[in-house]
Structure formats: structure tokens, C-alpha cells
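What you see is the complex with one protein chain gone and the rest in place.
Lettered A and B in written order, each chain numbered from 1.
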Amino acid sequence: MPLTETYSSSLPFWAVAVSLLAVPAILWSARKPNLREFWTLLAAAIKFGLVLALLPGAKEGRVAEFVLLEIAEGIELSLRADAFGMFFALIASGLWILTSFYSIGYMRGHHEKKQTRYFASFAVSLSATIGIAFSGNLLTFIIFYELLTLATYPLVIHSENREAIRAGRQYLAYALTAGLLMVAGAAWIYGTTGTLDFTPGGILEEGMLSAGGMRILFFMLMIGVGVKGGIMPLHSWLPNAMVAPTPVSALLHAVAVVKSGVFGVVRMAGFVFGPDVMAAYDLNTILAVFAGFTIIVASVIALRQENLKRRLAYSTVAHLSYIAMGAALLNSEGFTGGMLHISTHATMKITLFFCAGAIIVHAHKENVSDLDGLGRAMPWTFAAFTIGAMGLTGVPPVNGFLSKWFLCLGSIEAGQWLVLGVFLVSGLLNAAYLFPVVYRGFFRSSDKFRKLGEASPFMVVPLCATAVLSVVFCLFPNLFFGLFDLATAAVEGIMKAS
Amino acid sequence: MIEFLHSYYAYWAIILLLVIGLYGMLVKTNLMKKVIGMIIFQNAIILLFVAAAFKWDATVPVLDPAYPSEDPVNYLNPLPHTLMLTAIVVGVAIVGVAFALLIAIYRNYGTLEEPVLMERMRSE
Partner (left out) sequence: MEAWVHLAVAILLPAFFGALVAVIFPARWRNAPWVTAVITSGLAFAASVAGLVYTASRGEVRYYLGGWEPPMGIELVMDPLSAFFCAVVTGMAFFVFIHGKTVVPRETPGKEAAFYSTALLLVGGLLGIVLTGDLFNLYVFLEISSLAGYALVAIGDRRAPFSAFRYLILGTIGASFYLLGVAFIAMETGSFNMGDVARVVPALGDSAPATVGLILIVFGIGLKMALFPMHGWLSDAYTYATSTSTAIIAPIGTKVAAYVLLRGCFYMFDPDFVREGIPLTTIIGYLGAVGIIWGSVLAIAQSDLKRMLAFSSVSQVGYIALGVGLASPLGMIGAVLHTLNHAVMKACLFLVNTNILSRFGHTDIRRFDRTFRIRMPWTMAAFTLAAISMIGLPPTAGFFSKWYLVLGSWENANYVFLGVILVSSLLNVVYFFRVLEKIYLRTDGEPYDEKNEREDAAVEREESPASMLFPTVFLAASLLVLGLANAFIVTYFIRPMIPSGL
């Protein structure tokens, strides 16, 4: 792989800004729903195009950088499209197109209120997510991270009933506290090193802080990103945010919020602390303990959830920690597996949430026990659900297998047999909480749904698309824009520097 | 000790005035008495400036053959004294505003006793 070189380009900026610019247009056309949705889709398409335009450079190891201005004394608001950021930006912007289509179908099908607010917040969220992906330093990261918190708040309280407002308060309390801890941590790092630029292999070096100080700093930053990443015991806002409408859940879970959280975990591990410091102060062990605990406990809780969306929510909590665990392994395979899991879990979980949403809108069922026989009425939806479930369990040829394979390789490489055990046990638990849904849908018969057909194509097409994507991605990991190469390139950068 | 007390007698008087003034402002419940305390307090500070700038056996800074101008001991620094004229004016202005406020309070509530006033304000 060639040496990383940097070139100046405004593309990263426009990739972030385009959906922000769409917000006034969306608000302005509040009374013309078709025009409003046109803006959303247009911005989504342009954003994806801009990210794609950055791809060839990123693959060759050339990093597009854009410095907007000096945001605080000595710190610039800089956007860098490095391989790792590109990887996340590609997934987020690609899936946004699908989510937009699905949102339109869902919101109209469900006669949701306040659709303008929904689509405007949605657009801001995506800007913030791409901003997080491209952030060149910790302060820029924090700025977009807080922006994401604010932008997703209207999505969480969307239905405006008591439950939603309570969930919104909880979400704010968690996310803003986390943001503050990150600010404090960033100030500490800046005071110690004089820089906040993300560097492959880490900003911090051994001996810069005492062992205790390094651990406190690690906790501050990890709590900061861990809240959005749903690492236990910071996860409890996440299932409660499920009261949000389903595409929001899909977005929250698969694309924007939680992925930004775990993206942040990997950023912190690989680019702020770096593998050397992590290993020297046992930070990886701390992370692994929390991640492992989360994987097992969240899966067990998921087993006991009756509400389908809640069950999926706890499953998300568990899978996010796979990614954190990958980073904690501190070897190439682990990082690769973790990064791949960002994308694989995104496609799989989005599929599952789309299915759950279609079931709610079309069949008005939310509980697992009510789904008997529904698979015969909605075969496409349930087929997609099956693929998603297989993927989460780790069955080939769905892409979940791919990332899990690398994660397991990584734990063997690191000699962490306990971690390997966690991955295997959680695979079984995944099967235990997802396959009953499939079983009820297809193999239990019931007369309730005889007259019910398939859901609206606006919803079925995206969910089938994501399901097919999940399979194709496993068989040809490089087919889509060389995602796999991008991941390995990013990991190589981290490992080589240390 | 006696010497110490004696040589600073002006300052002891000023400190006494300051304490009386503060007591009046903070402890008295009648608003008019608070204003009186305020006046005493301000004037004590003015007296402090006057006393501090005063010298025995010196004169005003107008050249006088009886007082050789080479020796600064012979002349007073007039600045603190003249500045106090301004301070007195400022003090009068404050008292004026304070009285205006008292009149407004009395018109609105018919009392200048703080506890009664608070009671009437609360019952509104």
C-alpha cells in the first residue's frame, strides 16, 4: 500500500453540507409533500455521489482534506476523508437513500404527523453523521457528535406522547452528559499533547500520563462515545428510544446514532490512544470486559422481549459491542472484523427493522407472539427477515458471517479464548431470539392474516434490497466500491503506525 | 497604646461612623433609616479622604513666601480634597434618587416599614 498523502479538496465539505442545505428547502416546501420528499431524495443522491467521488483517492491512500476555518485557538475545523472515515461515510450515505425511500412509504402509509420536522431532522442527522465520519480531529468530531444529539432528539420525541417525551429526556441526559465528558477529555488531551488531530496509531504516547490518568481519560472518552454506542451500562436510553417511529429506529440503529458511537469507539482506540497505549495500560482489557459483558447480557435480555422492536433493539446493543470488541483485540483481524461489522450489521439490522416496520404498518402487530402465520401473507417481508436473522447469527452466505469470521480469527490470533467463547455463545443466543420469529411466521398457521397481502412496495422493495445486499456483500465483499479493501487499508494504517 | 489610639483618633471616629452607617443600612427595618445609614456611611468615606490628605503645618497649594516651595511638606495635596467635592455631589444625587424611590414605594403601599411592606407585597 502506498504511503498516505494528503490533498486539499472541498468534496468532504460538500458531502457534509449538502443535506444541511436541503433543510431550508425541506422546511420551505412544507405544504407540498412531493416537492419536500424530492429534496430529501435529491440531497441523498448528491451526498452519495460526492462520497463516491472521494472513493478512488481514498483507495490509493490519498486523503482528501478540507480545512474550513480555525474553530478554536490552535484547532481547525478539518474534514479528512481517510480510509476509515470513507468506509463509514459510504455505508451511511448509501443506506440513507434506502432509508429515505422507506421513510416516505412509512410516513405516508401511517399518516404520521409533523412529517416536515421529521425529514428536516433526518437530513441534519445525516450531515452530522458524515461529519463524524470525516472529522479530522477530536474537536470537530465532538461538534458533529453534539449536532447529531440535537438533530436526533426531534426524531426520538416524534410521536409526542408521554412515553416519547420521557424517552427524549433520557436520551438528552445520557447523550449530553457523554458529550461533556468528551469535551473535558479532549481538553485534557489538548493540554497534554498540544494537538487533537486523529493520527493512525494514536495521538497519545506511553508515559504522557500516569497509568491512572490514562485510564480515567480512557473512561471519559469511552463513556462519551459509548453512550451512543450502547455499551452497557450506558445503553438504557436505546431501547426506550424505540418509541420513535420505525424508520427512525432503523436509522438510529443501523445508520446514524449508534454506528457513530461505535465508529467513535474505534476512532478513539485506533487514532487517539493507539494500539500501543491501549496495550501498555490494559485499556483493551477494560474495553473487552465491558464489551463482552454487553454482548452476553444484552442477548439474554433480547430473548425475553416480547415486543419485536424491543427485541431487535437489545440485539443491536449486543452487536454494537462486537465492534468495540474487535477494536479491543488490537490486531489487524480484530480491527478488520470490527469495521466490517459496522457495515454488515448496518445492512442486516436495517433489513430487520424495515421488516418490523412493515409488519406494524401493514398488519398492526408488534408482539412476537402475534405473528403466527403472517409469513404466508407477507412472504417477501419474512424472507428478508430470515436472511437478516441468519446474518446476525453468523450463517454463511450472509455478510454477518464475514465479519464474525474475522472477529473470531482476531481473537484466536490474540490468544483470547474467552473472547472467542463470547462470540460463539452470542451466535447461539442470536439464533435463539431471532429464529422463533421466522418459525412463527412461516410454520405456525393462523387464519388471522388470510386476507392480508404484502405491504406497500415502497416498503417491500427497500427491505428486499437490503436483504439481497447482505447476501451479495458476503459473497463478493469487494463488489461494492471495494469496501473490503478500504477496511483493510484503514486497518493497515493503524497497525503500521504502531 | 494610648499613643497609638491618640495619633489615629480621626480614623477611629471614621471607623465608628462606617460601622454605624452599615448597621443602619443592613439592620434597620425602616427604609428612611436605611437611607440615613447610607448617608452616614458615604460621609465617613469622604471624611477618610479628607483626613488622610490633611497635613499639620502645611498650607493650600498657592505659592506663599512664608512657605518655601522647595519643600513639599509645606503644601497639601489638594487632589483628594477637591475630588471629595465631586463625591459629595454624587452622594446628594444618590440620596435624591433614594427619596424619589421612597415616595414611589409609599404611594404604592402606604408604608416604609420593611416587614409591613413585604407582607403587603406578598398579599398582592
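Here, a contact is a pair of C-beta atoms (placed from the backbone, for glycine too) under 8 Å apart; a residue touches a chain by one contact, two chains touch by 3 or more.
These figures come from a predicted structure and were not determined experimentally.
Student: For the chain not shown, which residue from A:Leu41, A:Leu55 or A:Leu150 touches it across the whole complex?
Tutor: Only one listed residue reaches the unshown chain, and that is A:Leu150.
Student: Decide which residue listed in A:Lys59, A:Lys114, A:Arg215 or A:Arg444 touches the omitted chain of the complex.
Tutor: A:Lys114
Student: I'm checking contacts with the chain that's been left out. Which of A:Glu5, A:Glu70 or A:Glu306 qualifies?
Tutor: Candidates A:Glu5, A:Glu70 or A:Glu306; residue touching the omitted chain: A:Glu70.
Student: Footprint of the hidden chain on subunit A, which residues?
Tutor: Touch with the absent chain occurs at residues 69-75, 77, 113-114, 139, 142-143, 146-147, 149-150, 157, 159-162, 165, 169, 172-173, 176-177, 179-181, 183-184, 187-188, 190-191.
Student: Touching the hidden chain in the full complex, which residues of subunit B are there? Just list them.
Tutor: Against the left-out chain, subunit B lists 22, 25, 31, 34, 38, 41-42, 45, 48-49, 52, 77, 79-80, 83, 86-87, 90, 93-94, 97-98, 100-102, 104-105, 108-109, 117, 121, 124.
Keep this in mind: only the chains that are shown with their structure count from here on.
Student: Suppose each chain is reduced to the average of its Cα coordinates; what separation in Å results between subunit A and subunit B?
Tutor: Computed from C-alpha means, the inter-chain centre distance equals 70 Å.
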